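Pasting a structure below so you can have a look.
A single protein chain has been omitted from the complex, and every remaining protein chain is retained in its original position.
Letters A, B and C mark the chains in the order given here, with residues in each chain numbered from 1 onward.
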Amino acid sequence: MFPFNFEWMWDMSHIVFMGGLWYALGILGAGMTFCVVKAILDTANGKGGHHH
Amino acid sequence: MDSALIPKGVKRCPIWQFALGLGVVGAVLLWGVYAMILCWFKGLNQTNMNDYYGFALWIWADLAVIALGGGAFFTGLLKYVIGKDELKNIINYAVLIGFICYSSALLILAIDVGQPLRSWFIFWHANVHSMLTEVAFCLSCYFCVLTIEYIPLILENRQLDKVPFVHNLSHTMHEYMAVFAATGAFLSFFHQGSLGGVAGVLFGRPFAYREHLFIWPWTFFLFTWSAAAYGPCFTLLVTRITEKITRKQLVKDTTIQLLAKIAGWMMFTYIIAKIIDTVYWATTTAPSLGFTLKDFYSNNPVYGYWILFAEIVLCGVVPALMLITPKIRSNRLLLTLATILAVIGVSLNRWVMVLQVMAVPVMSFDIWAMYYPSWQEVATTILPVAYGIILIMISYRYLPIFPQEAELNPLEPEADMAAAAGTEETTEEVPEPGLTPAEA
Amino acid sequence: MKHSGNFGKPKRYGMVIDLDKCTGCGACMVACMAENNVPFKEDESKKLDSISWLQVYRLTNGKPYPDAEVCYLPRPCQHCAGKHEGHSPCVSVCPATATDYDQQTGIVSQIYTRCFGCRYCMGACPYHARHFNWWDPVWPKGMEKYLNPDVSARMRGIVEKCNFCFQRYQKATEKAHAEGRRDLEENEYQTACTQACPAGAIIFGDLNNPKHAVHQIAKPNLKKGGQPQNPKAFRLLEELETNTKVYYLSSKQWVQDAIHKPHLLDQKEAHH
Partner (left out) sequence: MKIDRRSFLAMSVGGAVGTALTPLPWKIQDDLAIWTQMWPWTPFPPDGENTYVNSVSTLCGGGCGITVRKVGERAVKIEGREDYPTNQGGICNLCASGLQMLYGPTRIPYPMKRLGERGANQWVRLSWEEAISMVAEQLGEIRQAGQPETVACLSTRPYGSMPALLKRFMTAYGSPNFMTTPSMMDAYDMTLKRMHGVDGRMGFDLENADYVLSFGSGLIEGWGNTVHMIRINSKWKDTNAVLKQIEPRLSNTAAKADQWIPILPGTEGILALGIGYVIIKESLYDYDFVNNFSAGFDEFRRAVLSGYSPGNVSKQTGVDQSTIVALAREFARARRPLALCGRGQGTVPGGFGEYVAVHALNALVGNINRPGGAWAMPRPEMDGWLEPVLDAPAEAGLAKPRLDGAGSAAFPFAGQLFNRVPVALKAGEPYPCQALLVYDANPLFSMPGSGMVREALQQIPFILSFASHMDETAMMADIILPNLSHLERWEDVPVTEGFHRPMLGLAQPVVDPQFDTLHAGDTLLQLAAALGGTVAASLPWENYEACLKEALSPRWAELEDRGYWIDENFTPDDWSLAFPTVSGKFDFAVSGADLKTLFAMTAPQGDDGSYNLKLIPYDSVRIANGAVGSPPFLIKIVSDKVLKGKTVLVEVNPETARAAGFGEGDQAVLKTPLGDAAVRVHLSDGLMPGLVAMPRGLGHTAYDRYLAQKGVNANDLIGSVEDTASGLDATWGILASLVKA
């Protein structure tokens, strides 16, 4: 999974396959972080809070 | 009692009725949980699997629910990426069904492996050449996507939505959902495919083996294609069942017809591909490996040519033709019949690609191995069904799953009053139209 | 696919099993179980959950009395090399790299502590050479004393299989190393079944080594995926291009037919 695992080889299959995995995980992670941060900022700016 | 949690403008059954329903399904769930605990603590000797049937009922259930859950990624793809905006009216439910299917699949896998506590080795010590690794990676990533898609729906619960941060979070997530949905479609393409690849790469099993395109056997593409075709049928079928149970129309016919039409054409093209695949396999692939078609369908008590006919013609060609024919499609009863056939068809296909693969003898002096599941296997397979029903019950009751429900089922004034009276703290609340997922 | 150190030229250990000589006595199975700490349980008559790395099949010619004929066929793991060295049906599918094709010896081995029991390899193997530990292995009190320390006892929930007694290869190479030798003699590394067979029906050695009996008898054509050039020799499921390392000899035509043409045998009788 990581280059320090002993199964790891710097060959095409690992690069493509693991690249795909980390790419997908990256998008999901970054996307969620972005959403959370934006929501925090929006809340701080007083958006969406009708009841408080 | 719980009316404060119930979405605005819709009617739900009394809480006792709801609780009773939960109790009945919950009992089934507990039975499944008991079987699951037996499997975990006593081991897989609780099943009727054996060295010939290393893959059995569970793996079939796994493949089947993932195919059926394919409605989520394909509807998402259609709506967010291709831009079929009409589907906003069913996307929530498609996501929920997908979420249930995928979480069930993961749970089944956790029971199925002999050493669940080591199951993370599939990530840690991944063999990138294995189709199963690809399945595991894409499956778990896509499950994250489904969770991301499901979260805003939860956050829209009337009470949660009052929290400004929650409100903002669900709002933002809706706004950028296309990014997640696109990633999900990409992941789904690969894991549906690699599930097909699981069987197709088995060059030691001529019944399963298929020629390759690049690194993928044909079953890779057939599985993705069939999930995209048959998955929406399951979404439609479950929607229909929900409508029957709640005795209300929940989604407008235009949405249903659109999805049914798309599914029909997907199925039609898929089944042509499947027929070509089958013919090529029967006439070229299998003979090159020393087998004739007869070897796969004779000398045993169950698997005959009937299964080919049932899968491809009866539950493939027939529902495809039904769905692409507007006249038939627009008849509610026939539409339901077509979706039922389709669901059987794809389940049968997954059965064949798991169970029959295990049953066919390969060495000339070997035997056809027959198998029937133990009660523990049946119970753990029903467990996700019970869990799914419960999740649908709760979600339907407390979350705005169907954007068109209120419009299609206007509340009678008294009922509306009664509903409103029960929740004085919500009376001043003004529903914000922008929050419904459909318009986000 | 790791390499077990740089020790001499790469080898392809394999077997030749003479079916004319095999009497079906089962000493090979017992020797294998004794060498490899294979467990046993109260009822072993359900052969599909009975762990036996080496299975002796009983083939019949399907003819009625008095023309019935019987041939025994011992089936260890076939140690497939696949289309290209290392592309065994099982090794290629294991998601957790828990089964391994050793490029130095051609032996397919199983890493018990790595396997998490998904059983994909079992589905992939057309020879049914792989067995799952459906139960925790239990030895009656006292019997655990005979367990071989060179082979770890397996735990429930994982797959195991024949590995040509790899521990013996390791011991032999260690000894050779210590003595400053680079190569093993043919008799230095033999599997437990080969050693035990009273009929001398199993021959084991390096298929790459022209001096070894297995090479001389099977005459593998290394350019054609190891196909035997001895007309009496054949391999199981040659058409699948599994490129196995276990060759069989039989002088009986019906045996050769029965192996090659599945649809010829309608009345199958598989004994384990």
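Criterion: a contact is a pair of C-beta atoms (placed from the backbone, for glycine too) under 8 Å apart; a residue touches a chain by one contact, two chains touch by 3 or more.
The structure presented is a predicted model; accordingly, all values stated were derived computationally and were not measured.
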Displayed chains contacting the withheld chain: B, C
Which of C:147, C:172 or C:213 contacts the chain that the document leaves out: C:147
Chain B residues touching the omitted chain (full complex): 115, 117-118, 120-121
Interface with the undisplayed chain - residues on chain C: 18, 20-21, 23-27, 29-31, 33-35, 37, 40, 42-47, 50, 52, 56, 58, 60, 63-72, 113, 136-137, 139-149, 152-155, 157, 192, 195-201, 269, 271-272
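Following the convention adopted for this analysis, only the chains that are shown with their structure count from here on.
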Chain centre separation (chain A, chain B; CA means) in Å: 25
Whole-Å separation of chain centres (CA-atom averages), chain A against chain C: 46
For chain B, residues that touch 2 or more chains besides their own: 124-127, 129, 133
Contacts with two or more other chains, residues of chain C listed in rising order: 97
Chain C residues touching chain B - in the complex, by the definition given at the top: 46, 48-49, 57, 59, 73, 80, 82, 89, 92-98, 114-120, 122-128, 130-136, 155-159, 236-237, 239-242, 258-266, 268, 270
For the chain B and chain C complex, residues of the former touching the latter: 43-45, 49-55, 112-116, 118-119, 121-122, 124-127, 129-133, 136, 198, 201-206, 288-292, 294-295, 299, 357-358, 361-367, 369
In the complex, chain A residues that touch chain B: 1, 5, 7, 13-14, 17-18, 20-21, 24-25, 27-28, 31-32, 34-36, 38-40, 42-43, 47-52
